[in-house]
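Would you mind keeping the following structure in view while I ask a few things?
For chain A:
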Amino acid sequence: MIDPAWVSGLSALLFIIGLIGVFTRKNAIIVLMCIELMLNAANMQFAAAAVHHGDATGWVYALFAIAIAASEVAIGLAIFLAVYGKHETITLDDINVLSN
Partner candidate 1 sequence: MSDPIINVELFDANFTTALCPELILVAGFFALMIIPNLGKATFRIPGTQIRVPYFLGGERYPIFANPRLPGWIATITLIVAFVSVLMSFDGGLQRYMIVSGSKELLLINGFSRLFELIFFGAIALAAIASMNRLQSFDSSDKSTNALYNNRRQADFYILLLTTAMGMAIVALAQDLFVLFLGLELASFSSYVLVAFHKESKEGTEGGMKYFIVGSVASGIGLYGLSMLYLWAGTLQLGELAVAFDAAMAPQGYPALPLIALGFILVGFGFKVSAAPFHFAAPDAYAGASSPVAGILATASKAMGIVGLTRMLLIVASPESNDDSAIWLVALGILSVVTMTWGNIAALGSDNPKRMLAYSSVAHAGYMLAGLTAIGAWNWDPELAGHGGDAAIMVMTAILFHLVVLVCFKLGAFLVLSILESEGEVSKMSNLRGLSKREPLLAVSMFIFMISLAGVPPMSGFMSKLLMVMGIVKVAIGNMGDAIFNGDILSIGDAHWVWWLALIMVLNSAISMFYYLRVIVTMYFHEPEGDRQGPLPSGWQVRTAIFACVIASVFFGINADGLIELCEMAANSLNYSWASQ
Partner candidate 2 sequence: MEDYISVPLVGFPIIASLIIMATVSNLSEEMREKMANPIRWAILLFSLGLLGLTTAMFYNFFGDLNGFEGIAFNNYEFHKRYIWVESLGIYWSVGLDALSFPMVWLTTLLLPITIIATWDEKNGAFYHPLILLMGGALIGVFVALDLFMFYVFWELTLIPMFFLILKWGGEDRKYAAQKFFIYTFTASVVMLLGLVTLYFLQNPLEPLLYSGTMTGRTFDIPEIVNYATIHNSGGNWFLGASMQKIIFAMLMLGFLVKLPAVPFHTWLPDAHVQAPTGGSMLLAGVMLKMGAYGMFRLPIALFPHALEYFQLVLMAIGMVSLVWGSIVCLGQTNLKKMVAYSSVSHMGVICIGIATMQPMGWAAALFMMFAHGIISPHLFAVCGAFKHHYHSMEIGSMRGMAKHSPWLATSMMFAWMASLGLPLLAGFVAELMVLIALWHFLVAEGWSVLWMVGPALVLAVTAAYYLWSMQRTIFEGGDETQPPASMDGQPIPDIANHEKLAMFVLAMLTILFGVMPWIALDMMNDWSVQIFEGLIMPILGNFNGGV
């Protein structure tokens, strides 16, 4: 059995990749994917912790988190679609009607 610490470490790595991704990538979809990475990092951590503590609640948390991530994607894509409809781009840097 893999030591939960490794999983934890992996999740930290994923999280950092996600976090760096969200502010380096320009395409909204990729940013969304990076966010998913961050959420998944949390999921892994929950899972690892559930194993570590032998507590089933962690699994439940992870499941819920997956659901959250899913709905987040749904909402995100819907919004991006709407954005694309008006701005005809989803490159984040080009969408700045609102500033200051």
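Keep in mind how these were chosen: all candidates are chains of the complex that A comes from, given by their letters.
Assume contacts are C-beta pairs under 8 Å (C-beta built on N, C-alpha and C of every residue); 3 or more make two chains touch, one makes a residue touch a chain; residues count from 1.
What you see is a predicted model, and the numbers here were worked out from it, not measured in a lab.
> Judged by that same contact rule, which candidate in 1 or 2 sits against chain A in the complex?
Chain A touches candidate 1; the others do not touch it here.
> For a test of understanding, state which residues of chain A touch candidate 1 in their complex under the given definition.
Touching candidate 1 from chain A are residues 4, 8, 11, 15, 18-19, 22, 28, 31-32, 35, 38-39, 41-43, 45-46, 48-49, 52-53, 55, 57-58, 61, 64-65, 68, 71-72, 75-76, 78-80, 82-83, 85-87, 92, 95-100.
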